[in-house]
Every structure is written in structure tokens, then in C-alpha cells.
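One protein chain is absent from this view; the other protein chains keep their places.
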Amino acid sequence: MRFDWSVIWDNLGRLAEGAELTVFLAMVTMALAIPGGLLLAFLRLSRFRLVRGAATAFVEFFRATPLILQIYWVYYVLPVFSDILFPPIATALIGLVCNISSFNSETFRAGILSIRQGQWNAGLALGMSRGQVMLRIVLPQAAMRVLPSLASTWVSLFKDTSLVSVIAVADLSYVALQLRAQTYRILEVLTAMAVIYWLMGYPQAKLVDWLHRRYKVVE
Amino acid sequence: MIASPDSMAARVGRDEPPILLFDGVVKRYGPLVALDGVSFQVNRGEVVCLIGPSGSGKSTLLRCANGLEAVDGGRVAFESVDVVSSAATIFKLRQRMGMVFQNFELFPHLTVQRNVSIGPTTVLKLAREAADARASELLRKVGLADKAGKHPAALSGGQQQRVAIARALAMQPDVMLFDEPTSALDPETIGEVLAVMKALADEGMTMMVVTHEMDFAKRVADWVVVFDHGRVIEQGPPKQIFEAPLVARTRDFLSHLGWHGESTAEAEHATRSAKGA
Partner (left out) sequence: MLTDFSWLVDRWPFLLRALWTTLYVSTLSLLLGFVIGILVGSLRSYGGRVLDLVLGFYVDSVRAIPPLALLVWTFFAFPILIGHSLGSITAGVLALGVHLGAYMAETIRAGLTSVRPGQMRAALALGMTKFAAVRTIILPQALIRMLPPLGSLFVIAVKDSAIASAIAVPELMRQSQVVAGQTYRGPIIFTTAMVVYFLINYPIARGIDRLYRRVAHLGAS
């Protein structure tokens, strides 16, 4: 068995570009999925059953089905409904945002509901409207509580971006798999792929653990 | 017979309408009847104490006063205006009633100062400086001016409750509603909160207090309402309730609490000679 690691060094630039796209996808997705999740959470807490039901159906559907299939599904179904030609990266983002928003909505909903009824009562007793109580009393407290969960979702998302490679979006996975096919240095390239993900992911995972410890909820 | 005719006659039928009126209030939670036709009134300037066993409906009744709980029957009126006539009415009325909770319910993410000023700025639309000035003054009044910049978690229970009182007072309410304000406190800190409440009463604030502190009720209340199983079984001046209750159940309840019928005169003497907390 002879290993030829030079393949990696020679193609570091391409791999770095792939990693860059991975990070880009994750950041854009989360940026859209936080307001998306908040919106879905509010819709799920709505007074109107129809709104609640529709939002819940959306969230449950995207949580119960595989992301890889969702990405494929969006890729195939979107052209049927619109004449605009979406580039693969856009369809990938749409799939990712729908998926992560659904998970975020659960996080936000749990955070909002975890705030004691007494806090609502205290705000209402001062004469505040429900909206004011939500905005000034409940959401700020809920925000601190959801931070660890959001951070965990981020780490998950970071790994999930690897799935966009199946529709030929040039993230780290796609670049690595292309490289493997081109150079036949299977072990070296795939190991490097895992290592690069590890280098990016391990510190993030530790950070998330720290966040969980720091923001542990003590009633 | 739940109250002597003379004392009742003196209360009802005055020129001024009662500030709070409860008329046959009914409240159900599913099959459970929490309030079963409760009727009494609170006049301006009075301190009315609600006493009775746990679960007898006192706290529920208090929450009906400012619309935090909706009634299923009967009428709740604030200065002759029905409390539940509309959502807009409820918001306006809540501004004129201050509520203090058993668990303090201070807002943990805000400083003590901001806890007191948030009502005036958000609801009364006061300018920030004016609200802060009012907050500082009230914190000084309850003896916590030095804690203004701290967060609630840094304060003791008694201190938090005093801040909660300041928070309610910041809205300049016409009536203060207290829901077992000292039940969650260590015995050492109960005194400091009761002292603040007594000072408030002495200034003429109208108060409705749900409490287990019989001493306080006896010394400070103008009228006592006794609850049991969702009904008012007796109401009258403290002298009647604590020294010569008309209803046997009242006597049972009080003796159960270890109340040995100390006279109001003795209690008043004790108040005057005790040092402030």
C-alpha cells in the first residue's frame, strides 16, 4: 500500500473553495432560517386553527422526511411550478432553509412556551398588551434559552450542507468526490475530506458544548 | 348571617360607588367550581383582606378583579365599569390596578430600575427620564435605592417583593391587589414586606390583600372577607372576624391556624411598640 498525499496538497485550492462554499451555504441558510423559524413558531401559536394546522403540517413534514430527499424534491418539483430556471445552488438553499426553519420553529416554540405563565401575568397586570408582553418580556428571556439549541442546529446544518453535493453544487463534498474520481487516490482524498470537515466541525462542536453549559437554565 | 346588619349598612349605599364590586361571581375550571356566587365590595381608601383555607378561591377572585381570569357568571365592576366589557377596557382598567404576585414575577432579564420603569414607559408612554425619576423615587421609598442597577437574581426574596411593589406603584394605581405576597418568603423577610404594605395602607391606598398573615389582617384591614370552598362564608370588620366570628367555620379555620383570639386592642398595642422592620 502506497499513499500519495501530494494529491491533497496539489489540490488544496479547490478543496478550500469547496469548504468556502460549505461555510457560505451554512451561513445563508441560518440567516434565513432564524426569521423563518420565528415566523413558523408564531404561526403555530396562532389563535386560528387553520393557520396553526397549516404551519404544523409544514413543520412536521420537513422534520420527518430526509433532507437529501427534500433537496432532490425541490430540485425536481420547483421547475414544474415556475418557469424561472433556478440554479442548483438556489434549489439547494430553498430545501435547506425550509428544513432548518422547521427545526428552528420547534426550538423557538419550546423556548416561548417555557417562560412561566407568571411572567405573562405580571406583564399583563401592568396593562401591557399581549404583543408588548411578547416583545419585551417573553422573547428576550426565550432568546437566552434557545441559544444552545440554535447552536446545536448550526452544527447539524454545517454537516447537512454536504448533501447539496448530490445535485452537483460545488461544496466540499462535491469537490472531494470529484477529486477522488479524477485522481483515483481514494483513501487519501476521502480521508482528507473527513479531516477537513473535522477541522471545521470539532471546534464548533466544542463551542456548542460550552454554550450548553454556560446557558443552562436554572429556574 | 354572614355579616352584622349595621356594619353592612355602613358599607353599602354610600354616595361614592365602590372601587371594586363583586356580585355573584362564578368561576369554573371544567367540572370544578372555584367561585360559587361571591359577592362583596371594596370601597376607596379601604384595606380589604381575603382569608380562608388554601384552594378556597381567594387568589382566583383576585385575578378576576383585573381580568387575568374571565368570570363564568356574575359581575366584576371597577368604579361601576364592567371589567370584562371589552379587551380595550381591560387594558385601560389594568393600568389603574396594581398587582403583586406570590412569586414576585420580576423580569429577570431587566435591572431592578428597569423593572420598575418599564410599565410607565411601555404602557403610560412616559418619557424615559420621567419614568426613571419615578422609579428612583419609589425604590427609595421601599428602601432599595442602592439595588437599582442590579438584576433580580442578586436580591433576596423580600427585596424582590419590595421591588415588585414599587413596580406596581409606578403605574400610580387606584387600587393595589396583593396575591399572598409573603407566602413565598423566608420568615425573616416577611416583616420588611409587611412594613411596606402597612405604610402604603397608612397613606390611604386602597388595597385588596389575599393573605395568611392573620396578624397583618387584624391590624391593618378595614374589612375582612372569609372564603371557604369558593364561597364567602363571613365578612366583617376585623374585630368581628377575629374576636367574635358569627360563623362556626370561621372559628374552626382560625383556631386551626393557631389563632387564639387575641383582641384587636392588644394587637394594636403590639404594632405600636414593635420596631419597624
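Descriptive notes on the structure:
Labels A and B are assigned to the chains in the order they are written; within every chain, residues are numbered from 1.
Criterion: a residue touches a chain if its C-beta (ideal position, glycine included) is under 8 Å from a C-beta of that chain, and two chains touch if they have at least 3 such contacts.
These figures come from a predicted structure and were not determined experimentally.
For the chain that does not appear, the touching partners among the shown chains are A. The hidden chain makes contact, of the residues A:F24, A:F42, A:W73 or A:F86, with A:W73. Considering the complete assembly, chain A touches the hidden chain via residues 1, 60-61, 63-70, 72-73, 76-77, 80, 155, 159-163, 165-166, 173, 177, 180, 186-187, 190-191, 193-194, 197-198, 200-202, 204-206, 209.
Criterion: only the chains that are shown with their structure count from here on.
Centre-to-centre separation between chain A and chain B, using Cα means, comes to 49 Å. By the touch criterion stated above, chain A contacts chain B in their complex at residues 116, 118-119, 121-129, 132, 136-137, 140-141, 144.
Interface residues of chain B, counted against chain A in their complex, comprise 63, 66, 68, 91-92, 94-95, 97-99, 101, 103, 105-109, 118-119, 122-123, 164, 167-168, 171.
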